[in-house]
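Okay, structure first, notes after.
Apart from one protein chain that is not included, each protein chain of the complex appears where it belongs.
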Amino acid sequence: MTIDLTRRAALACAVALAALPAMAQDDWPTAPVHVFVGFPAGSSPDTLARIITEPLAQRLGQPVVVENKPGAGGVIGVQQMLTTAGDGHTFGTTINGPLTTAQRLMDSTGYDVEADIAPVTLIATSPLVLAVSSASEFEDLQGFVDAAGAEPEALAYGSVGQGSGAHLTAELFADEAGVSMLHIPFTSYAEVTTSIMGGEIDAGFMAPSAALPHVEAGNMRMLGITSAETFPQAPDVPVMAGQAGLPDDFRAELWNAFIAPAGTDPAVIERLNTELGEILADPQVQEKLLAIGWQAAPGTPADLEERIVADTEMWGAVIDRVEAGE
Amino acid sequence: MRRDWPDICGGLALTAVGLLACGWALAEYDLGTLRRMGPGFFPAILGALLAALGLIVALPALGRAGMPARVAPRSAVAVLASIVIFGFGLPRLGLAGATAASVLVASLPAPQPGWTWRIVLMVAITLLTVLVFSVGLRMTLPVWPRLP
Partner (left out) sequence: MTTWEGLLYGIGFALQPGVLVYCVLGVVLGTFVGVLPGIGAMAAISLLLPVTYYITPEAALIMLAGVYYGAQYGGAVASILMRLPGTPQSAVTALDGYPMVREGRTGVALFAAMASSFAGSVIGIAVLVMLAGWLSTAATAFGAADYAAMMILGLVAASTIGTGQFAKGFAMVTLGLLLGCVGTDVNSGVQRFTFGQTELLDGINLVALAMGLFGVAEVVANVQDPDRQGVVERIGFRRMLPAWADLRQMGWPTLRGGALGSFFGALPGTGSTLSSFLSYAMERRVARRPERFGKGAIEGVAGPESANNAAAITAFVPTLTLGIPGDPIMALMLGALVIHGIQPGPLMLEARPEMFWGLVASFGIGNLLLLILNLPLIGIWVAMLRIPFRWLYPAILVFVCLGVYSVRGLTFDIVAVAAIGLAGYLLALAAFSPALLLLGFVLGPLIETNLRRALLISRGDPMVFLERPISAVFVVATIALLLLSLWQAWRQRRNARADRREAA
């Protein structure tokens, strides 16, 4: 009899526990929200996460804790989000790499983007600029492409690593322009900058925020930008599309997105999407993001999903070509 | 015959590590050429070099007497176990639980009998750790065990 009672109590408990997530829909969030970032404190993706989580905490009425789990180009942040998932309060922000190219470039990421990740919203995008030393002879994109086309690997360019956005963008550019350049991988834009200024390499595909200070100081020149429109921070830099033999729809952007583990309550995702959309519409937030090189670009979860699929395909094709060329 | 066992074992172990690394690099990674070195170039050369150096350390040691090493297996097991417990315990037991468990295990080989001081030590260090890291430095860590 006693046993039976205990068993019944346990059953009741189990039913109550199972019902918890369903009940949580209305009064979510009930605990501090954790946002995993795959980059170290003080880095650009970390600063971006902090800019949007501060107003988010106010709107949700719960603290939002940024958890830095740096490593493997952001993949570790996504992994850690997935291993901690399950309480309905765990999310992440990530750059495009871990969602689009990591599966191709790494032996194993330990997750499947389509099955394990629920997109919430795109946060912001960033184009890349082609930067050269101001001491160099190149005045515009056409001159650069002409020089690069003189012979294979006539010019050397720096990127922030094999398979990085900068590397793949440069290869896409070279392919579309019909030239072949020598790729020199570095680990940070700081190293690329030093090498360009020291005259060791001819050019670099860089984030505008990394190149701008040196352009303003007169040490570097920007020949073109990879986005469809000019960038507000550097309005003088011409769009690459349609120039120097590049197709009119040439476009390559890095982006940063807010994601959730698959299985997160759709109502919660909806709520977050709305809140983040409003946050990103705030001119003050937009200005802060622009200062670190990101242009706010909110959208629906479906938009983000589409972007992931399209970019995975586009960069996959570039990776195929790079691998075939080796 | 007396031999310098620490140098023999150490040298041979390094030779083994070197050979393994060299073999793995040769089998798995592209060596490239001198002009365009591949990812396997450095590990293969370093592995071979380490293997050779290991032999240079081990062979002369065969013919000479050495200092016997003072091994402390009990201390080693307890100390290493306490670290592993902390590592695996942190996400599950929280900072307080992991610290308490690991301190207790670590204190086992200490040359002082009795349980009272161990318990006192456990409580004191747990308190100190939570105060310094969670309250003071604001590290984002779960403090208490995660309820199932």
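Labels for the chains are A and B, by order of writing; each one numbers its residues from 1.
Throughout what follows, a contact is a pair of C-beta atoms (placed from the backbone, for glycine too) under 8 Å apart; a residue touches a chain by one contact, two chains touch by 3 or more.
These numbers were taken from a predicted model, which means no experiment stands behind them.
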From A:56, A:81, A:95 or A:201, residue that would touch the chain that is not displayed: A:201
Option from B:23, B:109 or B:145 whose C-beta touches the chain left out: B:109
Sole contact to the chain not displayed, among A:75, A:181 or A:297: A:75
Chain A residues touching the omitted chain (full complex): 40-43, 46-47, 50, 66-73, 75-76, 79-80, 105-110, 153, 156, 161-163, 182, 184-188, 190-191, 193-195, 197-198, 200-201, 212-214, 216-219, 291-292
Those residues of chain B which, in the complete complex, touch the missing chain: 6-7, 9-11, 13-14, 17-18, 21, 24-25, 29-30, 33-39, 42-43, 46-47, 49-50, 53-54, 56-57, 69-72, 74-76, 78-80, 82-84, 86-88, 90-91, 99, 102-103, 106-107, 109-112, 121-122, 125, 128-129, 132-133, 137-140
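Here is the rule we go by: only the chains that are shown with their structure count from here on.
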Geometric centre distance via CA averages, chain B-chain A, whole Å: 36
